[in-house]
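A quick write-up on the structure given underneath.
Of the protein chains in this complex, all but one are displayed in their positions.
For clarity, chains are labelled A, B and C in written order, and residue numbers in each chain start from 1.
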Amino acid sequence: MGKVLKDVVCSFCGCLCDNLEIAVENGKINPVSRACKVSISRFVNYNKDRVPYPMIREKGGLVKTSLDEAINKAAEILSRANWPLIYGLSSSVCEAHRKCVELAELVGGVIDQTATVCHAPTILAFQEIGEIHATLGEIKNRSDLVIFWGCNPLDAHLNHFVRYSVTPKGLYISKGRKDRTVVAVDVRETRTTRVADIFLRIEPGKDYELLSVLRALINGKEIDLDKVAGVSMEEIRELAEKMVNCRYGVIFFGLGLTMSRGKHYNVMAALSLVRDLNKKTRFVIIPMRGHYNVKGAGVVLGWQTGYPFAVDFSRGYPRYGPGEFSAVNLLANGEVDAALILAADPAANFPVSASKHLARIPTVVIDPKISMTSLIADVVIPSAVSGIEAEGTAYRMDGVPIRLRKIIDPEPGVLADSEVLQLIIDRVKGVR
Amino acid sequence: MQGERVIIRNGFVYDPINKVNGERMNIYIENGKISEEFKEEGAKVIDATGKVVMPGGVDIHSHIAGKINAARLFRPEDHKGDVVSKTTNTRSGVGYSLPSTFTTGYRYASMGYTTVFEPAVTPLEARHAHEELIDTPIIDSGLMVCLGNNYFTLKYIKEGEVEKLKGFISWLMKAVKGFSVKIVNPGGQETWKWGKNVTSLDDKVIGFDVTPKEIVTNLARVNEELGMPHTIHIHCNNLGSPGNYEITIETMDALRNIKPVKGRKNVVHIAHSQFNSYGGKTWRDFSSGAGEVADYINKHSHVTTCIGQVIFTNTTTITSDGPWQYRLWLLTGNKWTGADVELETSGGIVPYVFRKRNPVNAIQWAVGLELLLLIRDPWRVYLTTDHPNGGPFTLYPQVIGWLMSRKSREELLKKIHKAASTRTQLPGIRREYNLEEIAIITRAGTAKSLGLKSKGHLGVGADADVAIYSFNPEKDSTSDYEKIVSSFSKAAYTLKNGEIVVKDGEIIGSPMGKTFWVECKAPQEQEIMDDLEKTFYNYYTVTLTNFPVQFDYLPLHEPLKTMV
Amino acid sequence: MKQIVLVPRKLPSIPIEAEVISPEIFSGKNIEEIKELQVWNGNCKRKLGDFFSVKGVKSEDPNETHIVIQGDVSRVKYIGKEMRSGKITINGNAGMHLADEMKGGEIIVNGDAADWVATEMRGGTLKIKGNAGNMLASAHPGSERGMKEGIIIVEGNAASSLARKMRRGTIIIYGDIGDHAGSQMIAGTIICLGNIGRRPGALMKRGTIIVYGKAESILPTFIYDATYQPTFIRFYLKNLKEKLNVKLPAEMFNGDYERFHGDIAEDGKGEILLFKRKP
Partner (left out) sequence: METLDVVLITGRTDKQGVTLEIGKTSMDYYESVAVVELNEEDAEKLGLNENQPVKVETENGAVIVRCKYSKSVKPGLAFMPYGPWTSLLMTHNTEGISMPSYKGVKAKITPQEEKMKVLTIEEILDQFIRG
């Protein structure tokens, strides 16, 4: 066995587990311990399905080219555009995010990041109500009531339960799982709901109603109904009691709130509920962020532009436009005339009407791996896998910044995302 | 800039540390430092005739990195009306109460400030603050690290292990590349994690059985024994509450007998004392307690303070004082964000508008000026707005105007709620600051309090950070408020390490600033390593390996030695 | 009033930002000067005349200036931004941010309007003959300042998030309204002559929402008070009919209404009045 590295950070999901043991031998990586199965897959398969070399589209097909030529072409596309879109970011490091903002400013385009189609409603609700937040260690150390609402960590954030929220022992949680009441609220049964002490199965699209009634109850109001959102008032009252009587409660919520009817209003209801609970006890709320650095993308955009996503630079200064400068809107309406996609796959995840426009306009993709978007792009530039072949900063779902390490060298000539972007920036400056 | 020589000719120089008080003289710069006189040949000459020349401004307390970012994201409405376009040599951004990082650097520089300290960084998120400093151009900086509610602080005090506490702080400063010890609502943040607060110096912190008094006295002692360049920096208990001047005085008095490190007299800096100098018992009989606080400070040399002046504007309150931000939400009904950080701090954000016609706000405005005017020794009182809590830093020139022009204070007093006249001493205060005193409260005094030898003065060997203002002390009236405000808002020139970065208030150069941090070398560090490992494993959610901030985050930095 | 007529040429797919299309800016300028006004197209500064033919009669007084747009401007943003006086008629569809922070005067859209229209309206009158998009008359993100004054009449439907954080003023929608109308409302009146979507008045503090059609759902945090004939409705509607020429069904004036108060998750002083159809 080769060298075993300790306390390696996993760059898959928003948990950013930083205690992995990874063996590296002859260019192969093998997780030794503490990695979840997705993480194992990430490390073991990091070199599969890679973009083999820089490519540009010629006569309808992607052909091999030099890095220099690919950079030239990318710079040309972005410089010529009257309104380019830079999109993605969440699966890359903050050093690359910074360059994306710089590039967007330089070419007078829009920058948007994947939060736009996952937790944008959370961000908008946060901007209306505020968010009573905690780092995950507070949950580990204090939380005696843990509620998973519209999220399923046992499928999406596999180590969340054991590292942060359910089983770990902490400063004031000496018995771990036994000291906690776990509640799951979902429209369907999941691995998470199966292990919860209480599972409220609600009707799809009725989260708002349930949250709102809970809030009225904890504020001492009466609700004269038998059922809300398919849940009996008895069960709702019981949950409200538990919320008020816990020491330090938490709601973890996911796309079950942000993607269903009501979107940001669902989250506003949740944020308001948690805020008001602080009149009675301590209660916090943490959104389950998906990609490992989607939080970081918002953080970097925040300090450089003031806004977390959907930021336009066409007038030379940042402007915020949810629903206006958002990638799905811009593409589906056919408004942008070029795109650069960093470490994301909109063609696989966006409504097809948006992807169609992406296929029509000149598109540059920077990604270590082949994605659907790379298959429709005009320029594809391979890059190193952050957290495996390149270092950099990522922000965990709760905002804690962690440095990703490089554990193996990339193939010769393969650069980190931020280096590729810097080359494009330099070239654009030269072109203009 | 390296090798370049600059002469600033014939300005009225205010360099209080070197006892230069408005004399007309030349300043010589070589290799980014103030130098001995040299021949003009080949040097760049800046004509400062009829202008004021001062060392670059040094801000001791301004929230510019780290926690402020949550507030930026929280308040898109704050940025919309104050946008900053890109230029050929500057990046774009947004301003008002929560300027983006680039804008923060530019706006400080255009006011002649070249050094700004971020006063509330939680260790676990220090990496974030450093990341933002990288993107904050021109100004030098340093991070004050919140320790008043840290698990190790509370635990070691509880166990009576002061030496271990010393070891911990020594290790931590290196680990997070921190500059000094900050204490916010000692004991209150930890207690807030159980939904409560501490309200007297003798209350017990839940779970630790220690008191705020024990926290501040032990940290002060350790700070001085370690020989930290800056004293402990305290945001006192009961901030923002009626009658809190008493606990402010009690806090200062609890530290009276701490032995300062050789080379200074002070052992404590009271941050934004304006927010902690209130009389009365309720919001109805709210009044000023500034007289009492100023009186104590006048009689005791162990204290320095900055003000946290309130300005009538729409701003954002951001503190690590979790329970206070909760209360402010209850009081205002404005949106509220809170944040607990494991084993370290809590905190929050609430937007706030200081209104002229609101009696409490009018008194708060007066209290800040009372403190600045009643504390006699300018070396121990500094100008801040606790940016953005009392108002954005961009409005400092207004405060300078009120200090220099009694007339301007009296005019504003007439326009605001009469409580400012009836429940404070401000109307009766005749004192007006002169330019030397302004130079002390904005650069010389702050640099000294921070223990920065290379800042705040224009003596040979100092960093060539210079501000030149279009104010002619021989011609312009010091009671001309408008002239003062315009002169100090847009520096005629700002030089950073000898490079001209601002001309006529506009940014023409944008070098990267450096970060000061303190390299302690306490032998006690070794004693705590086992403890650290155990605690990280059991209670933190990042490993001890991944906790320290790498030098990648400090592309330009200057480690300072301790004073022992 | 003196008319300036703008006829759009073939407009590009990249939207145009034309806050210069406003009576205050047009008044005092001759046709050539108006053509020279700067607009944005993506990251390019262009001239109004590049995209529109401009004809008409110069006016010195914005109150006397009537801008008529003949054609589809659904990709032109910010028309009538912060306008205070005069009139704009759009004979076609209107783009985003029409009437952004409008303060006075009148805008008529003889077509549909896009999302984010009449945001933070401060006064004046906006009439939309077709449908309105999402966020009509709402506050900008994070802002506390919803619609403060003015009148909006939509003859078609309005999509979701109508009048978020409304403080004062009147909104009348002849057709249907989407989800979350009047959320976080502080005061003011919304009248819906068609059906209203889910959760009207969510998080509302005060204010009135009157619905003539059906409500898809009323939140459980709205409490039913009574079915009655509110006297104020008669006067209020009469006033609207006479002063604004709003077409209202006769039975609305003397009909029965079910009154709900809420949102009790908030202060709970708002009201929803549901017209009760005779069986």
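A few remarks follow.
By definition in this document, a residue touches a chain if its C-beta (ideal position, glycine included) is under 8 Å from a C-beta of that chain, and two chains touch if they have at least 3 such contacts.
Model, not experiment: these values are computed from the prediction.
Touch, as defined at the top, links the missing chain to these shown chains in the whole complex: A, C. Contact with the undisplayed chain is limited, among C:Ser27, C:Ser143 or C:Ser161, to C:Ser161.
Among A:Leu16, A:Leu158 or A:Val294, only A:Leu158 touches the chain that is left out of the view.
Although one chain is not drawn, the whole complex shows that of A:Lys37, A:Lys59 or A:Lys175 it is A:Lys37 that touches it.
Between the chain not shown and the residues A:Arg34, A:Arg275 or A:Lys369, the one that touches is A:Lys369. Of the listed positions A:Glu105, A:Glu138, A:Asp345 or A:Asp378, the one in contact with the omitted chain in the full complex is A:Asp345.
Contact with the undisplayed chain is limited, among A:Leu67, A:Ile198, A:Met233 or A:Ala359, to A:Ala359.
The missing chain lies against chain A, touching residues 12-13, 37-38, 41-42, 45-46, 48-49, 112, 116-117, 120-121, 124, 152, 154-156, 158, 187-190, 193, 201, 204-205, 255-256, 258-261, 263-264, 290, 309-310, 322-323, 326-329, 332, 345, 347-356, 358-359, 369-372, 375-376. Touch with the hidden chain on the side of chain C covers residues 115-116, 133-135, 159-161, 178-179.
In the analysis below, only the chains that are shown with their structure count from here on.
Chain centres here are Cα averages; for chain A and chain B they lie 35 Å apart. Centre to centre, using the average C-alpha position, chain B and chain C are separated by 46 Å. Shared contact sites, meaning residues of chain C that touch two or more other chains, fall at 141-142. Counting partners per residue, chain A has 127-128, 313, 315, 320 as the residues that reach two or more other chains. Considering their complex, residues 13-15, 17, 40-44, 75, 96, 115-116, 134-135, 141-142, 179-180, 183-184, 198-199, 202-203, 217, 219-221, 223, 263-265, 268 of chain C touch chain A. Remark: chain A residues 6-7, 9, 18-19, 94, 98, 102, 105, 123, 126-138, 140-142, 163-164, 169-172, 247-248, 275, 278-279, 281-282, 284, 298-300, 302-308, 313, 315-320, 391, 393, 395, 399-403 touch chain B in the complex.
Chain C makes touch with chain B in their complex at residues 140-145.
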